[in-house]
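Quick notes on the structure that follows.
One protein chain omitted, others in place.
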């Protein structure tokens, strides 16, 4: 199972996003899922750190043509040369995505996931709150990392 | 000047989105701007129809490998084979974007525009209302097609 | 009809590639075809110059996020942000491609065209000579700009 983890590369100090992401990564690894992300810092690095510590596999789809800025917790660091368009690759490559915290990139990927029918889970993610009640069937608002990982794996299994 | 027009391919009946889009297209053409869009129906077709009637140039970046579904008002219909990732190309190719109405694809492109610093104007676009006050500098909430086109061309000129 | 013109951005001095490309562009415009290319200099610029002089439409799919390096003969200059991967877009967007002269980028696009079944015509193109006799059905070795344009339009019509 490939689960995307999406979130800001430079989360607000004190937001707690990185602690949540690290726990999400750890839980994904324990459940045997491969973590796919944009490969940089902040939420991406924290999730990969958690996953790697638990023995999981992590994939970073990097914006540039080299590994500059890649976090050190990637099993596989893949330069794409696509710039911001590589966000869409993270969605295409994932069977479900978990958004932690919020940023424009996050919102972009979340909206793309909704568009393409990829199951989408939000944790501490303001964007979820803005999407309106008619989207409740596709966006799962998670209360905790445990809830987020459960929801993502359940939705990805159902979509297979 | 290349201005992207973004909006749903199948807008809600009675939304008035297509009338607004057609007027936006017409005004862009009169101001000499090239209209860039996803090339399909709904808001995209309406904007192209308005632009073409006013003698403007319209470009459609299509998702598939052929021109299936392309609207008949395109000066240039370009199959990309990129699927939904071609939304990002519309943003990359445009100097400013005008969003008419709302949909997940629209929100995705709007969020990507904000991420990449492309000026972004919203007209009858619920997504603008959800983006929060701190984004007021980047998202212009337009009151009319005239206002939207003015704002987009002004912002694109300033960014040159 | 959309015809791609592919060739080196900096052809060898004295190769005559630019004269051939300019004539190809002119003929494509006279036949009502839209010229699609990578938008930069050399063969691309020469072809666009010929097409524009004959009143044709020219599209440049540029590698960067702005129009730096774009030739001045483009009806539509579209930044893609895809770098060298935008070569593949030129092939996807075209109903047939004409290769003038030779370079690695040219060979890459020609090989991609062969792979995807896009009709491919070579003019003064060493690459054609290297492709082997079993490819004669897909690569047309043109003797002149007239022959190249004829062959491309005929093949594109047949593939519709």
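Labels A, B and C are assigned to the chains in the order they are written; within every chain, residues are numbered from 1.
Everything that follows uses one rule, which is that a residue touches a chain if its C-beta (ideal position, glycine included) is under 8 Å from a C-beta of that chain, and two chains touch if they have at least 3 such contacts.
The structure presented is a predicted model; accordingly, all values stated were derived computationally and were not measured.
**Student:** Which of the displayed chains are touched by the chain that has been omitted?
**Tutor:** A, B, C
**Student:** Identify the residue among A:34, A:52, A:87 or A:108 that touches the chain left out of the display.
**Tutor:** In the complete complex, the chain left out is touched by residue A:34.
**Student:** In the whole complex, not just what's shown, which of A:59, A:97, A:120 or A:142 touches the removed chain?
**Tutor:** Final answer for the missing-chain contact: A:59.
**Student:** Of C:34, C:58, C:71 or C:87, which one is in contact with the hidden chain?
**Tutor:** Within the whole complex, the residue contacting the unshown chain is C:87.
**Student:** For the chain that got dropped from the picture, name the residues of subunit A it touches.
**Tutor:** Output for subunit A: 2, 34, 36, 57, 59, 61, 65, 75-81, 88-89, 92-93, 116.
**Student:** Touching residues of subunit C against the unshown chain: what are they?
**Tutor:** Where subunit C meets the chain not shown: residues 83-85, 87-89, 92, 103-105, 107-108, 111-112, 114-116, 126, 130-132.
**Student:** Hey, which subunit B residues sit against the chain that's not shown?
**Tutor:** 65, 81-85
Criterion: only the chains that are shown with their structure count from here on.
**Student:** Touch graph across the chains, line, ring, star, complete or other?
**Tutor:** complete
**Student:** Tell me the angle, as a multiple of 5 degrees, of the rotation that maps subunit B onto subunit C over the C-alpha atoms.
**Tutor:** Fitting subunit B to subunit C on C-alpha positions yields an angle of 180 degrees.
**Student:** For subunit A versus subunit C, what separation do you get between their C-alpha means, in angstrom?
**Tutor:** About 40 Å separates the centre of subunit A from that of subunit C.
**Student:** Distance-wise, how many Å sit between the C-alpha centres of subunit A and subunit B, to the nearest whole number?
**Tutor:** Whole-Å distance between the two chain centres: 28.
**Student:** Quick check on subunit C: which residues sit in contact with 2+ other chains?
**Tutor:** In subunit C, residues 65, 81 touch at least two other chains, as defined above.
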